[in-house]
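Every protein chain of the complex appears in place save one, which is left out.
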Amino acid sequence: MNHVLRHREMIPAVLVIVAFAVGALQSPFFLDTRYLLDSSTLYVEAGLLALGMTLVVISGNIDLSVASTLALVAVISAKLLEAGWSLPAVVVAALALGAFLGAVNGCLVAYAGIPSFMVTVGTLALYRGIAHAMLGAQSVNVPSHLLGIDMAYVPGTVVPVSLVALGVIAFGIGLVLNRTVLGHWIRAVGTNEKASFYSGVPAAGVKVGVFVIAGMMAALAALHINSRLGVARFDHARGLEVDVITAVVLGGTSIFGGKGSILGTMLALLLLALIRTGMGVANVKAEYQLAVIGSLLVLTVVATNLGERFASRSRVKLQTQP
Amino acid sequence: MKASWIGLIALALVIGCAPKEQAATTSGTASGSGKKLSVVYIPKNTGNPYFNDVKRGFEDACKELGADFTTVGPATADATSQIPIIKEQIQRGVDVIAISANSPNALNQVMDQAKSKGIVVITVDSDLTGNESHRDACTLPTDFSKVGEGQVELLGKLIGYEGEIAILSATTDAPNQNAWIEKMKDTLKEPAYSKMKLVEIAYGDDEPQKSTTECEALLTKHPNLRGIISPTTVGVAAAAQVLEQRGVYAGGPYAKGMGIELTGLGTPDQMRRFVESGVVKAFQLWAPYNEGFLAAIIGTRMKSGELKPVPGLEIDALKLGKRTFTEKLELVGSPLVTFDKKNIGDFHF
Partner (left out) sequence: MLLLLVLVCAIAAIREPRFLDPSSLNSILLWAPLLIVVGIGQMMVIVTRGIDVSVGSSLGLSAMLVGMLFRANPELNAVLGAVAGILLGLVMGSLNGALVAWAKVPPIIATLGTLSVFRGLMFIVSGGEQIDGNDLPVALSRWTLGGPLSFGAVTVSWLLAIALALAAAAAWFLGKTRPGRDIYALGSNPEAARLRGVQVNRASFLVYAITGALCGLAGVMYAARFGFVNPATAGQGFELTVIAAVAIGGTKITGGSGSILGVVLGCFLLGSINVALAVLGIEASWQMLVYGVVILLALLIDSLTRKTLEGLQTR
């Protein structure tokens, strides 16, 4: 039992099964593969943001500006399309912009020495503020031939292409985290920044790096949401950072940095999607969902903290016994 | 790690305790008349008092027609917040989706999905302007072409058809408001209103704090202001509060000259206090109830095949009498009603 539990992914995995069961009991419309797969495309943006966020959190930081970055990139890339730019050029521009916005966060954290939650609260307001100032309440239409990425399926199946793409990107980021020196550095910086610095890890560069990746993930999410909705607006994905951060901590990534898993994040995201879809299809009001997601975020961290305190206490006991 | 199990149990409890849906909504059958039709209404957001009256219209009509009615709305009025809800309702297999759309263009694809499943899609109150082909029919609150004119005439009467006036609107991109404002400008060109001068259009984004600040700025910038029109329920309530606080309404303690008259579109419940205290003499609105009532009638009839809307077709709208479809397959709810001290006591919404 104990060695099974040691895997960080176990908790979200078990919860996913529970959620499936509860969902099926709550509403007769829930257990429908086609529907669940179709609904999953609504959560692809949150998934992309969560991948970037996982790295940021493992490095001991947090990025509250991801949803605002998404909105700003969505607005600007739609404007570029409107101005007649070609799709490849817009994709490159969007990724560059996302990387730049992430780099701004990263540099303020790494070189100005300001705590990441403060920096990204500021850029949360700034990035969405720029989008709002640019557009007001207007929306920019995306050319109709670029619509509907969420309705494209892998030929011959009912599996949405964007879900597969998310899986591939998640796998790639998982490889980076577990198999490359960059991944090792990210964990080292998150575990103990000073120690990592003295052992030759370019701590500042690593921090900028994770924020840049988070920004680029937000840019991909922005392109996806533009294609899914057909319009770009300043209020896209408002408040989505709460879902994203919840997915990351629920997936077993330590909010204090150093430890975490991409698989865990993806499982936790699946869990959140199931909860939201399940509650939605059972006509549970949106405001209950808000309260549930918020409590889940807090409860997860409280539970892991208490758990770790309990574990370290028993370890101390073992050591002091003769 | 043991504690993680506490989290797990807590989660299970949370989900388990969430209100369970009523089985009646989907599986109920009316004796003898085959399967009961199910109607769902999606307002712009919950917590908006305006839509509560629309809901009452739906409830009454569905009761009369023997259909099931539910309503679910997003917490915020963001352009995209209604999409997951529509998808869920498609999955639930409802027969009629009635929706007050938060965006005239972000919902096209999901609306088409609903239509392809044979669901009747009716827009209520806010249409998919420019994208009408993505819905089946629409019920509008009132004849929109008359709102701008009606508002200008009401304010004109209050200020003796003379003086500077301003408009406090919602967002710069609100389609209904913009259409009315255009009409107001046209109306002001008529000779009867030649002495009324529109000095500014301000936008409060339908947020109380911004609307308040914008309204106060209007007072600062235009010391000779005689009248304000606020064709949005949030704006007109915020403006009334400002005029009361400043005491600059007509007859108020700090009124310069003859003071400022305010009118606009508001709900009686929100404006009652200001009408009773004399801060606001009169304002207008229609009966949101009728929009819901009509939408329920045509939605269910279209689903059962009794009704096929074409421009100019007249329908029997039960207690509301006869209604006729317009060119864009719209039905109009009610004429503009003017509320003042005399009649406000009769309205509760």
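The chains carry the letters A and B, assigned in the order they are written, with residues numbered from 1 in each.
Throughout what follows, a contact is a pair of C-beta atoms (placed from the backbone, for glycine too) under 8 Å apart; a residue touches a chain by one contact, two chains touch by 3 or more.
What you see is a predicted model; the values in this text were computed from it and never measured.
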Problem set entry | Touching residue (missing chain; options A:Leu48, A:Ile245 or A:Leu271) | A:Ile245
Problem set entry | Option touching the unshown chain, where A:Phe20, A:Tyr153, A:Phe197 or A:Phe256 are the choices | A:Phe256
Exercise. For the full complex, which residue in A:Leu31, A:Ala125, A:Ile169 or A:Ala204 touches the chain that was left out?
Worked result: A:Ala125
Problem set entry | Given B:Cys62, B:Ala77 or B:Leu155, the one touching the chain that is not displayed | B:Ala77
Exercise. Please identify, in ascending order, the residues of chain A that touch the omitted chain?
Worked result: 62, 64, 108, 112-115, 117-119, 121-130, 132-133, 135-137, 234, 241-242, 245, 249, 255-256, 285-295, 297-298, 301-302, 305-306
Exercise. Which residues does chain B use to touch the chain missing from this display?
Worked result: 45-49, 52, 73, 75-77, 172, 200, 202-205, 207-210, 212-214, 216-217, 219-221, 223, 234, 237-238, 240-241, 244-247, 254, 269-270, 272-274
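Throughout what follows, only the chains that are shown with their structure count from here on.
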Exercise. Between chain A and chain B, what is the separation of their C-alpha centroids in Å?
Worked result: 36
Seminar exercise, completed: The chain A residues in contact with chain B across the complex are 2, 5-6, 11, 14-15, 18-19, 22, 26-29, 32, 35, 38-39, 42, 136-139, 141, 147-148, 151, 225, 228-231, 233, 235-239, 275-288, 290, 292, 295-296, 299-300, 302-304, 306-307, 310-311
Problem set entry | chain B residues touching chain A - in the complex, by the definition given at the top | 1-4, 6-8, 10-12, 14-16, 18-21, 25-26, 46, 70, 72-76, 78-81, 83-85, 87-88, 91-93, 103, 105-106, 108-109, 171-174, 205
